[in-house]
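A single protein chain has been omitted from the complex, and every remaining protein chain is retained in its original position.
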Amino acid sequence: MADRGGGHRLGWLGAGRMGVALIHRLLDAGCDVTVYNRTRAKAEALAAAGAKIASTAAELASADIVFVTVGTSQDFIDALTGPGGLTSGDRAPSVVVDCSTVSAEASQRVREMLVGQGCALLAAPVMGNPKVAEVGRLTFAVSGSRLAFDTVGPYLDMLGAGATYVGDGELARTVKLCHNLFLGVVTQSLAEITVLAEKSGISRQALLACLNNSVMGSTFSRYKTPAFVNLDFHPTFTSSLLRKDFDLGLAAAREHEVPMPIASAVHQLVQGLVGYGFSEDDFATLLVLQARSAGLELASENAEVSDGLEPASRD
Amino acid sequence: MADRGGGHRLGWLGAGRMGVALIHRLLDAGCDVTVYNRTRAKAEALAAAGAKIASTAAELASADIVFVTVGTSQDFIDALTGPGGLTSGDRAPSVVVDCSTVSAEASQRVREMLVGQGCALLAAPVMGNPKVAEVGRLTFAVSGSRLAFDTVGPYLDMLGAGATYVGDGELARTVKLCHNLFLGVVTQSLAEITVLAEKSGISRQALLACLNNSVMGSTFSRYKTPAFVNLDFHPTFTSSLLRKDFDLGLAAAREHEVPMPIASAVHQLVQGLVGYGFSEDDFATLLVLQARSAGLELASENAEVSDGLEPASRD
Amino acid sequence: MADRGGGHRLGWLGAGRMGVALIHRLLDAGCDVTVYNRTRAKAEALAAAGAKIASTAAELASADIVFVTVGTSQDFIDALTGPGGLTSGDRAPSVVVDCSTVSAEASQRVREMLVGQGCALLAAPVMGNPKVAEVGRLTFAVSGSRLAFDTVGPYLDMLGAGATYVGDGELARTVKLCHNLFLGVVTQSLAEITVLAEKSGISRQALLACLNNSVMGSTFSRYKTPAFVNLDFHPTFTSSLLRKDFDLGLAAAREHEVPMPIASAVHQLVQGLVGYGFSEDDFATLLVLQARSAGLELASENAEVSDGLEPASRD
Partner (left out) sequence: MADRGGGHRLGWLGAGRMGVALIHRLLDAGCDVTVYNRTRAKAEALAAAGAKIASTAAELASADIVFVTVGTSQDFIDALTGPGGLTSGDRAPSVVVDCSTVSAEASQRVREMLVGQGCALLAAPVMGNPKVAEVGRLTFAVSGSRLAFDTVGPYLDMLGAGATYVGDGELARTVKLCHNLFLGVVTQSLAEITVLAEKSGISRQALLACLNNSVMGSTFSRYKTPAFVNLDFHPTFTSSLLRKDFDLGLAAAREHEVPMPIASAVHQLVQGLVGYGFSEDDFATLLVLQARSAGLELASENAEVSDGLEPASRD
């Protein structure tokens, strides 16, 4: 099966849970993918599905397009510009697509280094978690060279449910921050109304069923429903990570002179999660604090509720 | 075509825009519907589609199930219990389904009167506006007799995208208030991040495309997109009506001793809309105040953006 | 010693802690005061200081001016208009000065009854607690007849540190609500900065000494200092009473279409005090919640700090 992206040689840097989910989607679509992961074993598990395995990041330099899903800003800098890194040899791919969540500063720094080697960097932060990725519902905000985006677009479409080009440079990272500010506000609001409903005599399950079914329902409100109903706060996104995104998002707002009355109020509540010891739990523990402040003792409703993340059908 | 609800005789009180949209759905599904409207002409327009027209509300008493979509609490009381009203004769339908937004007090009062005539009242407030109704995406929270809900459920399914039974008495009205508190918070949060994005150099269209496409996207965020992008604040729901729902929702929270830090902050912002002269505009004017506070002059982006309200397919 | 108020016969209804403190001030100033208290023993303790004791509220009708310090709106209505009440006979004083905290509705109702008997009602809610009263620092906002205020003014001056005429009818009650909204906001802000200071390495005592000494210091900030430093939350004003004043103050704001972003945010925090079980503690427990949300365990500093309530000198 030929891929529908144009037959480019693809490289992938970083085979964590998110990376693996995404690589599988490319392989399933018939793409030619070479994978490098610091811990080689993780990459090798992909060989059975058709991936080629590289021994160094530098080996990926001969690919046309290299996707990156690494953990931190420093990992990103090391993998691209460090010794043995992607650009440590005498060639570079045409486009690097960074799907990690790295700082605008790290990204800007790498972008400038790559440009000297004729390589465009696209910032392509993802919206959604690994489970969302696995079912093909991840979306991407993309910024950088428009030309590069046009080349890469078909592959991004294979990776999830759509990519939107938002402009130059690091703008996609601002979009991601906006997205996460919204996500935090929405979660706090869900916590407030869920507790109000429960104290009024309505089960959390019933309230969330109504909301999820209504015009206000979203993939997010549905996949957070089990956490709210059955109090499963195993983290998909920790309070401290959300706090960090609020830190960054509100710093951006301050830089651009934008008051954010509601986002900043939620920022303080998320900070409270840290104070109350929930920093490494899922940020849905906002529900716990909300219930406490209302004198409500929460108990799991032990209900069978779907997270709505059935695999999306593929055409 | 026989209806799939069980062949009950249906009555409908109130043929405003929402009523008309819903009545058409029942008629299209082959139901037997008799309509009464204070201004008879409005009801008569439905005759061509197969509706029978009643001259008084009392005539609907011979129906099995009567739906109500009237404007105010007083209209509701008059239509059901006033002279010439539904229950002014010696019989009553088995079930009255109130899809209006009336006060819990009015509903409770009518409920008690109906029960003496062997008639169950279901509170079934709608989530969505008339346009949502027209495309079949309205949803209902329903409270009252569970038995009555089981009878009426199939018809509610015909009317929109689903009905959820939430418990006894007026609980559905609390769900509706929760829904609208959430809607207000979500809109303010969208306003904040949209202005942040715009001041960062990202068009409102691009930001909202990303969000709508992402896990955070909802039918609501999509149908508000044209207002945000092209600044069309022709009201679907006025600021003063939203303020009223916040008044009621926060009164319920106070009664149940539930702090609502974010909802109450939005309440004050919605109150500000009134002070700034937007009370009869759409509540999406929250965007206007947000932009002003950020020193941003908004201009329409004159973009072709969908409200996402294509008619839902029917199976 | 002749009193400096003009030698009127004074009556006093209600000899609780606040009443007793105030009556003593009149007696010390040489006034002619007759006291009625439901529990006669409390009134009799004042006889040694020169008070005359009445057996019924009605006996006070022959006074020129009657002050009222009772507990609740119902007590107020009963004492003035009930059987055996002040106006149950065929005469009435010229002026009744209500220093209680009663509802505007109760006050308005009594006002209308009194006017028919040629008696003016002044609403004169106090600002300050009984201890403040004892040291002569109580102040009064007064509304009602300006003429009556001119007569009563000299006595109010004896009672504390000043009375301000604010207008007709119940306006003084609005001033009292404004005062208490301010007091709640100030206390929450003190809680926030005290916890910030402590986590930065500054003792609560040092921070509050700086503030109290600075232009921001007030009688209030000084008399709350022992509570903040040594964690004495024995109530001078309970969280639930403060919550009630926020309920009323924000209802007034809603009625007059005034957004109150900060007062409403504090309202929710005070509501949280109730949820966390502090409703019958002093509202200075806002400090406790603030500390918890910051992950700070509070301990008494066991410091000798003054509440600043040394008796004011009299000239």
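We just call them A, B and C in the order they show up, numbering each chain from 1.
We take it that contacts are C-beta pairs under 8 Å (C-beta built on N, C-alpha and C of every residue); 3 or more make two chains touch, one makes a residue touch a chain.
Bear in mind that the values here come from a model prediction, so they are computed numbers and not experimental data.
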| note | Contacting the left-out chain: of A:N37, A:T238 or A:Q271, that is A:Q271
| message | Touch as defined at the start, partner being the missing chain; which of C:T34, C:T87 or C:Q188 qualifies? | response | C:Q188
| Residues on chain C that touch the omitted chain in the whole complex? | 127-128, 132, 137, 139, 141, 161-162, 164-168, 171, 174-175, 178-179, 181-183, 185-186, 188-190, 192-193, 195-197, 199-203, 206-207, 209-211, 213-221, 223, 249, 252-253, 256-263, 265-266, 269, 290, 293-296
| task | Against the chain that's been left off, what residues of chain A make contact? List them. | result | 247, 254, 257-261, 264-265, 267-269, 271-272, 274-275
| request: Since one chain isn't shown, list which residues of chain B touch it in the complete complex. | output: 261, 265, 271-272, 274-277, 292-296
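The rule is short, and it goes like this: only the chains that are shown with their structure count from here on.
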| message | Quick check for the class: compute each chain's Cα centroid; which one is farthest from the centroid of chain C? | response | A
| field | Numbering shared by both copies at the chain B-chain A contact, with half separating same from different | value | same
| message | I'd like the Å distance between the centres of chain A and chain C, where a centre is the mean of that chain's Cα atoms. | response | 56
| Whole-Å gap between the CA centroids of chain B and chain C | 46
| note | So, in whole Å, the Cα centroid of chain A is separated from that of chain B by 34
| Of all the residues in chain C, which ones touch at least 2 other chains? | 261, 265, 271-272, 274-275
